[in-house]
Every structure is written in structure tokens, then in C-alpha cells.
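Structure below; questions to follow.
All protein chains of the complex are present and in place, except for one that has been dropped.
First chain written, first letter: the chains are A, B, C, D and E, and each begins at residue 1.
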Amino acid sequence: MSDQINEFRAYRSKMNERILSADNLVIKRLFNLDTNTYAEGALPTRTKEMLGLVSSMVLRCDDCVKYHLEKCHEQGISTPEVLEVFAVANIVGGTIVIPHTRRAMEYWDELQKNT
Amino acid sequence: MSDQINEFRAYRSKMNERILSADNLVIKRLFNLDTNTYAEGALPTRTKEMLGLVSSMVLRCDDCVKYHLEKCHEQGISTPEVLEVFAVANIVGGTIVIPHTRRAMEYWDELQKNT
Amino acid sequence: MSDQINEFRAYRSKMNERILSADNLVIKRLFNLDTNTYAEGALPTRTKEMLGLVSSMVLRCDDCVKYHLEKCHEQGISTPEVLEVFAVANIVGGTIVIPHTRRAMEYWDELQKNT
Amino acid sequence: MSDQINEFRAYRSKMNERILSADNLVIKRLFNLDTNTYAEGALPTRTKEMLGLVSSMVLRCDDCVKYHLEKCHEQGISTPEVLEVFAVANIVGGTIVIPHTRRAMEYWDELQKNT
Amino acid sequence: MSDQINEFRAYRSKMNERILSADNLVIKRLFNLDTNTYAEGALPTRTKEMLGLVSSMVLRCDDCVKYHLEKCHEQGISTPEVLEVFAVANIVGGTIVIPHTRRAMEYWDELQKNT
Partner (left out) sequence: MSDQINEFRAYRSKMNERILSADNLVIKRLFNLDTNTYAEGALPTRTKEMLGLVSSMVLRCDDCVKYHLEKCHEQGISTPEVLEVFAVANIVGGTIVIPHTRRAMEYWDELQKNT
């Protein structure tokens, strides 16, 4: 597993646990609801994870992008498909999305190597 | 056809024509590229239009939302599916997306009535 | 009651009902959670409503601003206090917040007249 | 003078006066500073107004766009120049800037007619 | 004092000094005005710092969040109170605020250790 992937996962787990331990009911429910959002429904999880990815890209949140790239990878989404999600994000969100696309591409490549 | 739908389409067409008549090459190519982005590819147009819709919602652009709702409607996307796109947008983008969801729901309902 | 206040409330109620009738579980829970967020807790509702107002202003969501102005009004927040919330929003968010401040000021004045 | 131009100016003046009458020192100073920002300096006002315009477009603030279009018009900026500002805004900010470009184009055309 | 706190403060001071040394009048006045914004007024500094914190979170500016966390810490705001500010930010701004909440929580914990 690459360093970048491990570091992202470890920090994310550690701090999510810390936040949840603080016992704020609204935050706990939001974290819960976040998980439910991507469950199978009228749309398959596979499609919803791409929706989460493109939203994270246009809002330019690198950590959210990494998280949804992991989920897209788990869902068996192919590299040409991921590139088309990147394309929508770059057209809708403009060239300010490009630096985030560079980091997303790098993270995606690392996920591919670590299957 | 409802007034809201007609007005949106008429203003959009009129002003797009006006902008293109100004003959700025970069803008003309961007408009062109925008159309290509949603063409069938590794992902079907149907999925891409939902990607366009969710991006427009989290970026809170009502006119972009209307445009992609029309395209989703043409692609035969169902109301429960559209609601799940709305759900992703509201969770990722927060409660500031709610007012845009109200206007999106209204526009979607008008599109359904006008099939 | 002023027309602007009535129209905002009527449209908001009508469309919230419509959205909730669509029975998407994630959206229903988010609407619920939204209400809980501003309940008395470690911080009083009064403070939380100002937090909601300033967040809505820097994110430039006019309908969210109106909603929180109503809540601030119910909480007995004074005009000089509201102006200080506006000031924080304008300094943090910049002059692009000014047009939203104009509409917020107008709505606040209407709320005062309708006590 | 077109209705759209008159309405924008009248509402802007009326509400700016109302806000300033509330006598919040931070807001008053920010309004003042805003005016100073575009004064002749190392860069001419002409350039600074285009900087204000492009910033307003990528941040998608229609009223800010109108304001800077008026200033650009006063500075004798030509239509092909304004279109190139629009082009930068659309490329940097993406297709979500297009609906704002439609309204900007319309306002610019009205300003031209009213010279 | 933790490394993270020291580094943040040192870089912030060094670069603020450098920027102010460049003697741009608008920037100098804005820095000044920024300080005035949080002074005691109709609202206490304590409340205003929470307004600054929540605004920084929904706008997803990590450095601004750190700065206001320091000020909230100085104002004696408790951990449950800070968590309620985080809750408002996450509900209003959505799950894209979560990664910023992780970093905010970590910084807050370090501030607590260094009292």
C-alpha cells in the first residue's frame, strides 16, 4: 500500500473517531446519514459514488475526492470512466479544477497499483 | 408547456445566440466542448447528465440545474432517481442546497406535466 | 405582513412539503437534522441562529439568509446586533457579500415592521 | 435609460443609503475601502475595473457584475475587450459561469444603447 | 507549544509583516479593519469569534479556522461549544466541511494541551 494511501486512511480514521468521541449528536447523525446516502437505491451505489466524486471535484475538496476515488475503485469503475467524471468536473467547474485533477489522477494511479 | 419552461428556454436561446454572434473564439469553443462532454462514451449520456445535475446543484447554479433537469428528463430518468441525485447534492453541499432543491423540484414537476 | 415575507414563506412551505412527500429518506433525515442543529445546547439557540445567519451570508444564499433573519427576529436579536453579524460576513466574505446584505437589510426592515 | 439599468441603480442606491444609515463602523469603512480599491495607482482604473469584473463573474455575483460593467463602460472598454474578460471568467470558472455571462451580455448591450 | 501551532504562528507573522511592508494602502486598511471587526460592540467578542469560526469553516479556509480557533480558545469557549459551532458549519456547508473539521478538531486539541 502506498504511503499516501496509508496516511490518508490513518488520519481520516483517527480524527473521525476523535470527533465522534466528542459526542455531538448532530455531527454523529450527519456522519451516519453520509454513509446512507450512497447505499443501493433507485440508483446503484456505483452511480452514486461517481456523483459523490464529481461533486467533490467541483467543490475542490481533495480529501473528499480521495475518499470517493477509493469507493469508485471498490465499485470496479474503470480508468476511462473515471476520466469522464474528471472531464465533467473540469468543464462544469473550470480550469481551477485542474490542480485537483492532477492530485486525483495521482491518487487513482496509486489505488490501481495496490489492488 | 409551462411559462417557466418556455421563458427559461427562450432567454437561454436568445442570449446564447447573442454571445456566439460576438465571435469570441474561446467562448465558442467552450460552448462546443460543453456539448461534447455529455456525449456517449465510457459512461452513457444518462449517467453524465446526472453528473452534470449534481455538480450544478452543489455549485448552486439554478439555470444550470434547469438545463440538466431537462436533459435528465429526455434521458428517461425517473423521479426517485432524480431525488437520489438531489440527496447526494444536499448531503455533500449542505442545507444551503435546499432552496435550490425547492426550485429544482418545481421545475422537474413542470417537466413531468409537459411530456 | 409584507408581500415579500408572505411569498417567501408560502413558497418555502409548499415546496418543502412537496419534497418531503417524495419520501426520500436521506432528504427527510437531513431536514430533520437541520431543525435539531439550532436547538438549545451548550450554545443558546440565539447564538446558533446568528451562526446560521453569518454562514448563509458568506455562502451567499439569499433564501437561507431570509430564513435565519426570521429566526433571529424571533430570538429578539436587535438591529445593531444583526448589523454586526452583517459586518463579520462582509469582512470575511468580501464585497461580493454586499448585494446580499442589501437584500438582507430590506428583509430585516420588513420583519421589524411586521412585529 | 432601460428599465433594468434604472431598477438596478435605484435599488442599489436606496439600500446602500439604508445600510450606511445604520451606522456600523466596519461596514462604513469597508464601503469606503471598496471605492479606494479601484482608484488610479500602479495599475490604471481601467485595468482594475476589468479585474473587478472578472472576479465578480467567477464568484457568480450578478449584481457585482452589473456594477463593474457600468464602470467598464465608463472607462471606455470596448465590446471585444469585455468579451475577452468573459472568456477568462468562463475558462477559469467553468460552464457554471455561462448563465451569468448571458445576463452580463444583456446588461452590457443595454449600457451600449444608453450612451 | 506544539510544532503545528508554532509553525502556523511563525509563518503567519512573517508573511503578514512582509505583505504590510509592501505598503499597499488598501491591504493595510483591510488588515486593520479585520481586527476592528471582532472588537466588543453590540455583540461580545466571544460571539463574534464564533461567527468568524463558522464562516471560515463553511468557506473551508483551514488557516482562517486555525486563527479563529486560537481566538475562541483565548475567549474561554468550551469544547462542547466549539463542537456546536462545528455542527452548524457541517449542516449548513455539508460533508465537504468534514475534512476541515478533522483538521480543526486536531488543532483545537493541541490548543487545549498548551494552555
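Note that contacts are C-beta pairs under 8 Å (C-beta built on N, C-alpha and C of every residue); 3 or more make two chains touch, one makes a residue touch a chain.
Computed from a predicted model, the values in this text were never measured in an experiment.
For the chain excluded from display, the touched partners among the shown chains of the whole complex are A, B, C, D, E. The chain not shown here is touched by just one of D:Asn24, D:Ser56 or D:Thr101, and that residue is D:Ser56. For subunit D, the residues in touch with the chain missing from this view are 33-34, 37-38, 41-43, 47-48, 50-52, 54-56, 58-59, 64, 78, 80-81, 83-85, 87-89, 91-93. Touching residues on subunit E toward the chain that is not drawn are 11-12, 15-16, 18-19, 22, 24, 26-27, 30-31, 34, 55-56, 59, 61-64. Touch with the hidden chain on the side of subunit A covers residues 60, 79-80, 83-84, 86-87, 90-91, 95-96, 98-99, 101-103, 105-106, 109.
Following the convention adopted for this analysis, only the chains that are shown with their structure count from here on.
The set of chains touching subunit B and also touching subunit C is given as A, D, E.
The contact pattern of D-E recurs in A-C, the pair among A-C, C-D or B-C where over half of the contact pairs coincide by residue number.
The distance from the centre of subunit B to the centre of subunit D, with each centre set as the mean of the Cα atoms, comes to 27 Å. Taking each chain's centre as the mean of its C-alpha atoms, subunit A lies 30 Å from subunit C. Annotation for subunit A: residues touching 2 or more other chains are 26, 30, 33-34, 37, 55-56, 58-59, 64, 91-93. Contact topology of the protein chains: fully connected, every pair of chains touching.
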